[in-house]
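Attaching a single structure in structure tokens format; questions to follow.
The complex appears here minus one protein chain, its other protein chains still in place.
Now for chain A:
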Amino acid sequence: MALTNLFKRKASGPSAQARADRGLLVFEHTSEVIRAEKILKASGREIRVMGPPPEIQRGCDLVVEFPLMEKLDILRTLDEAGIPPMESVPVTGPLLDPVDLFQVKDFGNHLMVRAANMKLTVEKKTRTIVNVSGGGCPDVPYIAARLIGRTLDEAPAPREIGHTLCGYALELAFEEMRRLCSS
């Protein structure tokens, strides 16, 4: 029975998967870690301060563990506080890089840019955003409703209104689209 297996696996203690949705914020100085901890805890986020894994021992000797899906929102909070981290990486793959490959498709009157799981489509003549597709985090429909029907110049950047990694991927597609449409 599947339920029995689930209990067995859970009873075997925390696995790598148990922290697969966590990320690490790396700062230059310990004082920044302490300030970041205070700010993020005060905003109700589930974070903790810990020692870094060997792969990322290049900043100070403490890192902040945070919910990776909320990366965009947390980075914005720390930016506003004047303590942006040097780096933010997944706990289970601290050497993984964010996607940096774009796929571009030209439909004739429309242009589509894809970054990771997110797609953004623009009418070339008017630079109006006509579609947002893909993604799985709940800010995607929220951002889509605010982008569709607006031009690339009028629309808010996804980094300003998004909160998650899908929002982050959409920001990359948005920036690439702006670059392509300005050249």
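Simple rule for what comes next: a residue touches a chain if its C-beta (ideal position, glycine included) is under 8 Å from a C-beta of that chain, and two chains touch if they have at least 3 such contacts; residues count from 1.
To be clear about the criterion, contacts and distances are computed from a predicted model.
K.L.:
As a check of understanding, state which of "ABC transporter permease", "2-oxoglutarate ferredoxin oxidoreductase subunit beta", "TusE/DsrC/DsvC family sulfur relay protein" or "NAD(P)H-hydrate dehydratase" is the UniProt name of the chain not shown.
P.N.:
The missing chain's protein name, per its UniProt entry, is "NAD(P)H-hydrate dehydratase".
K.L.:
Check each of A:P52, A:P85 or A:G135 against the chain that is not shown and name the one that touches it.
P.N.:
Candidates A:P52, A:P85 or A:G135; residue touching the omitted chain: A:G135.
K.L.:
Please identify which residue in A:D21, A:E37 or A:E175 touches the non-displayed chain.
P.N.:
A:D21
K.L.:
What does the interface between chain A and the hidden chain look like in terms of residue numbers?
P.N.:
With respect to the unshown chain, the touching residues of chain A are 1-3, 6-7, 9-10, 15, 17-21, 23, 67-70, 73, 90-93, 96-101, 103, 105, 107, 109-110, 112, 114, 116-117, 119, 121, 123, 130-145, 162-169.
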